[in-house]
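One protein chain is absent from this view; the other protein chains keep their places.
Letters are used for the chains, namely A, B and C, taken in the order the chains are written, and counting of residues starts over at 1 for each.
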């Protein structure tokens, strides 16, 4: 196995390249993904190497991007759409919610739509409005979509390829604030032979006092929290959900049965966020093991605020540690 | 006070009429709401009486309906949009999520958007696909929108008028399966002088064994459950949430502190549905009072099924009673 | 008729007048020159069968056997004419009223009824007959058609000159649909990609209760050129003209000439659906006017005049229609309630933990009533 050190963005780029090499039906579509390589350069070099028919600069219309991707998939292609920023996915919401998600069901399994929609999401990058949101729950509520989010370069590399290989439509949420963080990636391993990363959570760090559940951008935060808590003598288990749909609470429940306490963290607003479902489910599954209610830390019920205030809005180290303290104090 | 017996649909019609009479800036917009009176006849007679400039048959474009309503509101009008069916609101999702909800915040309170979006929602009417869905949580997660749902004619009459009078945008979900159910409505009372129905829950029936939380179409089911349970010697308290955003758990928590048990029911799929938030919050607020985890009953994680199966899909009397049994057995 | 706006009949391509006379059109007459009496009788037969089926389905809805039915009454010429111009490899993305097109694709019409009976959201395998499932969300499928056409291009199935290979895609939508963003985005994507697509708009003058004048202020065909998409207006009640303009548009698409917008100017003679009541919004006089221009009648008149429509053939088709009616009734009544557990099938193509768990719970729950526990 050859591991290479690379950024999160480069890991996705490499995964996309492998997918394009591996299957001639794979194609990328989006705004500015060609010559420019995408506003985050995630598709850098791919148009040059695979041509404008496979790495397509589309018109500026998200519904059109997803709608035509559906048609291409019906013709046997495997389109991977890039939505430029989280806040710009909503013009495509109808195509995703009423068409992409339901075609397999409506056709009683006769039609598959292997479409991946890549969405750079989350905050912390000092951007203007609509560029820092976390809308994942708005897709996870709809049956027929898989909703996933990698949290480090290795997973990003594996998950993007598994998502592209999946016969199901996959909403692929990329924590853009982590794009430039580096990690080791085994680029030789065949991700299609590897265990599925699209079905469930993984325990990233074991601990005994409290279970900390995160996904995407907050996983790195959770790991820092675990470090900080350790220095105060508290043992935090960190679970990376990886997938929002399916939501597989097996690993979380197993952990909570040991720790008796659980904190869920995400960047999206807490109200009706993914953490509500995790909390409700874990409480149901682990009722007699819980020493305290499941606590949630996330964004507030406000629009994503101005850049100068985003660090107060986002669930950072301090707010998560505070919740860990509170859940332990119960 | 003169109460009149009328259907739910007629109660909204009457409320709309009062609002049109009361404020010349109020106007209705939507597909087929004029001569036809809407596909459910909720706007019956209004175009005739108030003219085509105030009761507007719009082009067939939901984004256009909401987008132009925003512009009209900026010019001082109070547009009430009708979306023909729940499943057709998604073309307007972007306008609602990125524009309607955020204008007040973005302008630091300088601009108000008093827009009401009426959405007949929910199932049980034997319809074809896209005509029976319950997407309320997809709006409640977004700050800046109020999301409400009346459950009987009197509330429908009051709430529609309070929604129109509100300076905030209101997503007004009407349980279409209840449109033809009748109730007494006090049409003389000034709803704008009455207590707000847009801020919180109401207890519809008191009980001591378990708290049953519902909204919109499932409130009637909950009342039937309470009757059935009573005949088996079980005392069920029924709380009608009325508003999904704000979610005011005060009444629910107060109840649960007495009953120690809670079941939440809604038609939308359970996964990431509104019940998750209710469960998470109630567990947090009433942790030491709960004898059992909060149970949820709702739709399954599938697209809304074919009409012939919808009664198995929907949370009916049996499934809710089963949950009541289970929560009591804990 | 108005002479301007979207309800004018100015500039319509016509080959057969409402009174059943053939007229010539320099561009389009050659497109139907090869249609001999047998072919013309075939078009007549198609329309008659489709209408019978439509009438039967309407009756079945009235009897409570269908939840809903959307009639294509009055639009048979637009649908059969365009549908018969297609090649087997062409692919169709219909809206929800294209029963006539379905018939021309070789789909057994009865298959359409599963959806309207509420036992299926689709009902057939689209790839069997290159006819996609009905789409109820107005306009959405026009983008699917555009994407499919982009796939056809990538497959090299355009402009090869091989008539068995070159492929066109057709999407059907209504006058109301032209207001939707998606339909306009389809025009953008089709134009920019020069996709082998025919955008076939049936302007039946009504979107439920709204006349086309609420959706546009100029003829809908004008929309195309503004996007760089050539367009044509055709008399949608003239099956020959519909055949001819579609054939030309398909040929352009297959040969690499790109998309075409066709506006077929027709009339929805029935209600929007069986739930609708047109008397609330349109006049009997208008309906009468259009009954005089019935698309089947004019072909009947013409073929009777030429002697092509023999009594024997009429009787034969009549019998066939009776048999179809009978078969439709039997088929529908035999369509049972699907197994409840099918509700959980095909949500995903691969296992999904939540669906699996909910399904398991539900089956156990259902089983618990087996012993007669149900309240």
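Brief remarks follow.
Following the convention adopted for this analysis, contacts are C-beta pairs under 8 Å (C-beta built on N, C-alpha and C of every residue); 3 or more make two chains touch, one makes a residue touch a chain.
Please read all numbers here as calculations on a predicted model, not as lab measurements.
Although it is left out of the displayed model, the omitted chain contacts the following shown chains in the full complex: A, B, C. Considering C:192, C:308 or C:349, the position touching the chain not shown turns out to be C:192 (whole complex). Only one residue from B:70, B:83 or B:127 touches the chain missing from this view: B:70.
Only one of A:15, A:71, A:87 or A:293 touches the chain withheld from this view, namely A:87.
Residues 31-32, 34-37, 39, 57-61, 63-64, 87-88, 90-91, 126-130, 228, 270-271, 300-303, 305-309, 312-313, 317-319, 321-322 of subunit A touch the missing chain (whole complex, contact as defined above).
Residues 178-182, 184-185, 188, 191-192, 194, 213-218, 222-228 are the ones on subunit C that touch the missing chain. Looking at subunit B, the residues touching the absent chain are 27, 53, 58-59, 61, 63-64, 66-77, 79, 91, 94-95, 98-99, 102-112, 143-144, 146, 166-168, 199-200, 245-248, 250.
In this section, only the chains that are shown with their structure count from here on.
Ranked by how far their CA centres sit from the centre of subunit C, the chains are topped by A. Centre to centre, using the average C-alpha position, subunit B and subunit C are separated by 36 Å. Each chain gets a centre from the mean of its Cα atoms; for subunit A and subunit C, those two points are 40 Å apart.
Residue numbers of subunit C whose C-beta contacts span two or more other chains: 120-121, 137, 181-182, 347, 352, 354-355. The set of subunit B residues that touch two or more partner chains comprises 63, 87, 90-91, 129-130, 271, 300-303.
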